[in-house]
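Shown here: the complex without one of its protein chains, the others still in place.
== subunit A ==
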Amino acid sequence: MDSVYRALADIVGEDYVSEQTEELFTYSKDLGTSEPRWPEYVAAPKTADEVSRIVEMANEQKLAVVPLGGGMSLAGLALALRGGITLDLKRMDQILELNEQGRYMVVEAGVSHGKVTSYLHKNAPHLMHSEPGAPPAATIGGNLAIHGQGDLAHPYGFNSDMINGLEVVLPTGEICRMGSCALGNQWYTLRPLPDLSLFMGWSGCTGIITKVSLRLFPCKKIQEQDVFVVENENLVPEILFKLTHVGMAEDLVVVSQEIPPPFNRLHYILINLAGDSREELEFKRQLIFDQNLAKYIQEGTGGIGAAGQDIERPVVSKTSDWRKGGGFEYVGAIVPVGFYPEGFRLGVEISARHEIPYTVLGRVVGCGHSMMFSWTYAFNRADNDTVSHARQALHETDERVLEMGGTLWKPAVFGQKLVMDRMDANTREMMKKVKTLLDPNGIMNPGNWEVA
């Protein structure tokens, strides 16, 4: 038995470590188009202290450490590109504190979004958190590590804007806290201490998030979705501007896809509304439809496609597997809302060239300050040609997005390199300094964001 395995077993217990092929296989791939990459070990720690001890050991051994939440990024961000240890954090799934009046909860980072939603339903139904479009198994920590967005993005921004504090195991093993929790046991705010937000958006390259204080928001009694449909993509930005001005929606998503046919070449603006009474909802609908969008309805350029539909969370991922059993991966970009028409046309063009039915989606983030725009490319997992087509389409999209002034969200290694090639040299140098300072042995998720 080798010494690394023995050391891991001593830390997490025999039941929670493996070097067996059949178990490593599970961790060797994700759901996207990335080629399989095998870790040498997988360990599932239960506490931040165990994570810390593993990282210290890995530093001594110069072994890579890859933190894994739900593994839902699709972009291969939790694959062991340089072997080493995959740290499966899903045993760290405890809800530690709920502060209703302060509207926050403290959770371990491996807790799933589904569990948080379920817990709030049961224990604080008047509160909610921003749930990403991913399946419920996506974890809180993993989502923050990629700057995810959720169904409260329009009023409140990125999910990583919605935290009051973090606990992180640094790449050298120290356990470190950010925000008011650094001063004691209170997790009520991240500000106004010196900003040390070096851990979100790095895909685990600068440390391992182990605890989070999540901001919670009012959960109204009635939550419904309305749909506004337009054919001319050029109208989408101005309609979104009007909708964000009214400020009544909790989530604003625009979808267009070739299949099924009703979506083809039409743009479905999904407007999530919430209210504690029917009167509150109707007031919001009057402002939205009867005042701000009436012009389009009467001109005949836009129309109410549906009103008062029930909302199923998460919304986005339910629409992704239209092939039932097939595969899909997407390029996500953070772009200005005005990018939508061009982004739509880009998706149609690239998809057609690769013979993939087009699917695009835009979610307004932060009152229209930006939009997450995605181009999804479907493939058949059992057909390598279709996987290859999708991968080519993804790479082409990465390049075109950057040429068009977009910013790639949670890019795979290919996209990361494109980003760093175009990045301001001083900024790239600072990234390098940060990375070197925090992770002198380069053990944290190596192969991703390789500036050093």
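As a working rule, contacts are C-beta pairs under 8 Å (C-beta built on N, C-alpha and C of every residue); 3 or more make two chains touch, one makes a residue touch a chain; residues count from 1.
Operating definition for what follows: contacts and distances are computed from a predicted model.
S.K.: Can you tell which of "Fluoride-specific ion channel FluC", "Glycine cleavage system H protein", "Ferredoxin" or "ABC transporter substrate-binding protein" UniProt lists for the chain that's not drawn?
M.R.: Per the UniProt record, that chain is "Ferredoxin".
S.K.: Which residue among A:95, A:137 or A:307 touches the omitted chain?
M.R.: Of these options, the touching residue for the absent chain is A:307.
S.K.: Among the options A:294, A:382, A:404 or A:430, which residue touches the chain absent from this view?
M.R.: A:294
S.K.: Go through subunit A and note every residue touching the omitted chain.
M.R.: That gives, for subunit A, the contact residues 229-231, 259-267, 278, 282, 285-286, 289-290, 294, 296-305, 307-308.
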